[in-house]
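Take a look at this one; I'll ask things after.
Note that one protein chain of the assembly has been removed; the remaining protein chains are unaltered in position.
So that you can tell them apart, the chains are marked A, B and C in the order they are listed, and the count of residues begins at 1 in each.
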Amino acid sequence: MLQHSDDPDTFRANISSWIEAHCAPELRAIPRTDQQICWGGKRFEFSSAAQKAWMQAAAETGLSAPRWPIEYGGAGLSRQQEKVYREELARLNAPTPLESFGLWMLGPALLEFGTHEQKLHYLPQITRGEIRWCQGYSEPGAGSDLASVQTRAEDRGDHWVVNGSKIWTSYADQADWIFALVRTDREAPKHRGISFMLIDMTAEGVSTKPIRLISGASPFCETFFDNVVVPKEDPAGLSRIVGELNRGWDVAKHLLTHEREMIGGGAQGLLGTRSLGAFLQDLDDQVLADPVLRTRAMELEVDSLATAMTLDRYKDMAKQGGVGHASAMLKYAGTELNKRRYELLMSVTGSDGLDWDGAHGALPSEWLRTKANSIEGGTSEVMLDILSKRVLDLPSQ
Amino acid sequence: MLQHSDDPDTFRANISSWIEAHCAPELRAIPRTDQQICWGGKRFEFSSAAQKAWMQAAAETGLSAPRWPIEYGGAGLSRQQEKVYREELARLNAPTPLESFGLWMLGPALLEFGTHEQKLHYLPQITRGEIRWCQGYSEPGAGSDLASVQTRAEDRGDHWVVNGSKIWTSYADQADWIFALVRTDREAPKHRGISFMLIDMTAEGVSTKPIRLISGASPFCETFFDNVVVPKEDPAGLSRIVGELNRGWDVAKHLLTHEREMIGGGAQGLLGTRSLGAFLQDLDDQVLADPVLRTRAMELEVDSLATAMTLDRYKDMAKQGGVGHASAMLKYAGTELNKRRYELLMSVTGSDGLDWDGAHGALPSEWLRTKANSIEGGTSEVMLDILSKRVLDLPSQ
Amino acid sequence: MTASLVPSGDEVMLRDSARAFLAEASPVSALRANRDAGRPYDPGLWSEMVKMGWAGVLVPEEAGGADMGHRAAGILAEEMGEVLAASPFLSSAVIAATALRAAGSARLAEIAGGATYALALDETSKFAPERSGLQATRAGNGYRLTGRKCFVADGGSADRLLVLARTAGAPGEPQGLTLFDLDASRAGISRSPRATVDSRDHANIDLDGVEATGEDVLGEADNAMAVLAPALRAGQAGLSAELLGLTSGAFGMTAAYLRERRQFGRTIGSFQALQHRAAHLWCEIEVTASAVANAGRVLDETPEEADLAVSVAKARATQTAKLAVSEGVQMHGGIGMTDEFDMGFYMKRARVGAEWLGDYGYHAARVAAARGF
Partner (left out) sequence: MTASLVPSGDEVMLRDSARAFLAEASPVSALRANRDAGRPYDPGLWSEMVKMGWAGVLVPEEAGGADMGHRAAGILAEEMGEVLAASPFLSSAVIAATALRAAGSARLAEIAGGATYALALDETSKFAPERSGLQATRAGNGYRLTGRKCFVADGGSADRLLVLARTAGAPGEPQGLTLFDLDASRAGISRSPRATVDSRDHANIDLDGVEATGEDVLGEADNAMAVLAPALRAGQAGLSAELLGLTSGAFGMTAAYLRERRQFGRTIGSFQALQHRAAHLWCEIEVTASAVANAGRVLDETPEEADLAVSVAKARATQTAKLAVSEGVQMHGGIGMTDEFDMGFYMKRARVGAEWLGDYGYHAARVAAARGF
């Protein structure tokens, strides 16, 4: 077990030796591939015994969800302690023991809106990697207008009957459960009448179909609900609705802001995957003798560095009380910048970069995939709407 | 007198010898300055006897308004003949004998909307350079919303009493008469209740004040109407309203499209005044060794050439039946391009270009003045609105 | 220039008939079917084009062509771009036909009859003809060619190859290059198909001691540019037209979507921010259309002065296509990202078209050079 300690240095030493004790050296190699990510869930196949052991050690210690309360399966760390933990993971090249939409999204929603009983039941399943969740928000034809939920849950006394479909449900084909927005009151105004519902993916009438993107295969699926029966209370007496009935939009909005910060923050990660400088140094000298390409590269480098400084500054601001709706700026600026970066990488690689699996590997797929950056998690247009109304206080009409 | 002829070659020869006979060699020098433009009007001072003689010869022949009917003081030329005339003027470096808002704007409005008597009275005054007109559309505080006319003309039986003010009235301080939009029915909907009125600038209660721009002195004025009496019929029995009472917006709209084509077409003129190539060749080599400036210059040159080709193409289209609302594209593209051109000229001249009257003459004034290109004659935003609704057929709501 | 930049009656007819044919014979779904079948183009479609005389659009009548000129070729390319029709048209009927015509080659009639050609030029990731270094060394009365060409459009399927090789001088010098017209099956030639994002035929081509004679030289030895330069201009103008058509196709889909799609209780085309972006894009397309029309006219009227016009067209067409497909995907939102929807095909072809025969920077530099800076 991990020895907690209020002294930061002692804590760092403890956590470091705990990582070294439980994360086998074979796991601590980089670069890591997507295949090595541990997602958990009933259908997950561990890539190695070491991976399974590492996840289980983390689950036992609560470190798969470092800041969640101990009673719900977390480690109960402070923000500062979590930072030390992440730093030590990075220093030792250790992978995060468990990744999941349960940890990122459902957990925070339950912690904010769930009952004590719901938390006690669902959260430890997540931290232990037993149940893999997926997210069911978007619907075909709805696009950015998430509140226009058409999937409906009809009240049949002791259960709901759910019909409709969701799109962009990442890894739905590998998930055990889904948290979804469903319309429980069709008479109420658009943003009312929506509930945040938990549905077992193995229930009869649930099916999924993978979505192929212009960039190739993707983790996204369409998920269909055909007369799916969802009990109002399951055997343990737990409600399948998180938060109040018909107030699911509040839960969703809370999570959307959360997601936006992740994706905006993720810009830094994206920037790191293809370093422009390294790329440019490998190129034929003639390529950057072209003033147009040189100019684009210089402009991008200036903007990338300034954007990285902005991520730093916003992290500092977040520590001092949050950034509010301005987080939409990180999402907008980060994703638009990433699209520019990949356009430039395609330009400087010229015809060498045009093959699906050619001299620059997956570059063309990555380039095409960046086009979704400014759509998913709130389009650039939605971000600009938020900024103009919430930050700049511009009028609606 | 000019010998008309249906044979194009004969006509060209005739017009050419007529120009040489009446436009003194001293007038045929370039570059010409603004001071050498002949505006006509009661207060106009000719810069030379030759200038006066040239204007008068043109007026007698009707060539100050080549395509207007002969009975209204024009030369009655065909479109093709006018083209030949313009080509010969250019070839011989002869200036246009007369420029005026009467020729450009009021004349076309009268030809379309005026009565025969109005045309007989007002048009020859224009072609002979006797009366100089100015335009009174915009009002302080109205901006692009030209239809929100506040200047009102109250009906007092046999006359109107006009109160209000106009802004951006070019050369109002030197004009004899003004054609203005005034509200003649305050109960009617916004676009109704406006009339197109002709007002004598010497009438009691009319005053003007010049407007200084960020680029320096300008021909623009504010024009104030303080209980100005405008007779409904003047001694000759002519109405001071052009078109129907309360339907002045139709006249104005017609002229706005006309003006837009002029300004868009004028882009070619503007492009010509400062040739980028000549400018760049005069620069220190180091300036264009900077890849950023070289890239900007190349981009601008590509876009300038393509835009010039577009002006050519649209002229060809106009000959075959008009371009309609697409003329808003010329206005938008031409003026935005011109702003870019001057931004680049300022960048390549560096600190040498920062003085009001320095190494590059009036360049800084010209640069600042270009910022108005995308505001006057319909803002770029209004042009994009027109294009999206009228050309792309995008819905209003 | 004397000719109008507005299409003549004949040109409108040509456009209408091409559009009607392609809508039937080669809608975007045909590209999808070819892609899914791993087939870079449909030889049956090409046969029909040949029957309609498209293969001979630039071939003189005495060699069996229709000799309709570059503007007409541009109209055909534009219509192909609109529906992303894949064919050897640009490589054979435009580029090779112009080269063979400049050289006075007897093989012109074969082109009009449907023989397919590919231009094997690039050796690095960027287009730069004068930097070609593939060696053609003297051997007896002839030559031996050894080296690698990459990104050869239509190179995997072409009957014949135009190979640019160095017979004198050093890479970087425009002189000393020779253009060979070789049967693609000649001994020593091997072709490696590439899986380019536009799902069309591109290949790398290795030449290993390929033997060639003076008969195989197109035009004069050491002076390839005399026949290559007009061919490149023709190809660049044709590709610009294809990209313009592609742009127009992508924009048409986008504008239609803006008019129909509803979100937040209104048609998305009523959102002013999208309206202004759409209107701006339309303006860009109009300006590019002028440049493309002009390039065709100048090639028909004063081809020797066409460098500037062609480079303006290719630079503009490249940029406008990029803007149109980016806005197309973004304005369609999630559906624009799915393979099921066609917009991705437009984006991918725009990218390949941006590189082929010189990218934006290459052509912008040529414009600058022509304008004296």
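The definition used in the following text is that contacts are C-beta pairs under 8 Å (C-beta built on N, C-alpha and C of every residue); 3 or more make two chains touch, one makes a residue touch a chain.
Since this is a predicted model, take the numbers as computed values, not measurements.
Colleague: One chain is left out of this view; which of B:E87, B:E117, B:E204 or B:D352 touches it in the full complex?
Modeller: B:D352
Colleague: Where the complex has a chain not shown, which of A:A29, A:A217, A:A306 or A:A359 is the residue touching it?
Modeller: A:A306
Colleague: Hey, which of B:A24, B:V161, B:L213 or B:A326 is the one touching the hidden chain?
Modeller: B:L213
Colleague: Please give every residue of subunit C in contact with the chain that is not shown.
Modeller: 271-273, 275-276
Colleague: For the chain that got dropped from the picture, name the residues of subunit A it touches.
Modeller: Against the left-out chain, subunit A lists 276-277, 280-281, 288, 294-295, 297-299, 301-303, 305-307, 309-310, 312-313, 316-317, 319-320, 326, 329, 332-333, 381, 383-385, 387-389, 391-397.
Colleague: By the contact criterion defined above, which parts of subunit B meet the unshown chain? Give residue numbers in ascending order.
Modeller: Interface with the chain not displayed, on the subunit B side: 138, 142-145, 148, 167-168, 211-215, 284, 286-287, 290-293, 339, 343, 346-347, 349-358, 364, 368, 371-372, 374-376, 379-381, 384.
Going forward, only the chains that are shown with their structure count from here on.
Colleague: Quick check for you: compute each chain's CA centroid and the global CA centroid, then name the chain with the smallest gap between them.
Modeller: Answer by centroid distance: C.
Colleague: Measuring centre to centre with C-alpha atoms, which chain is farthest from subunit B?
Modeller: Relative to subunit B, the chain with the farthest C-alpha centre is A.
Colleague: Roughly how far is subunit A from subunit B, going centre to centre by Cα mean, in whole Å?
Modeller: 58
Colleague: Using the touch rule from the top of the page, what residues of subunit C touch 2 or more other chains?
Modeller: 274, 364-365
Colleague: At least two other chains touched by the same residue of subunit B: list those residues.
Modeller: Residue numbers touching two or more other chains: 294-295, 298-299.
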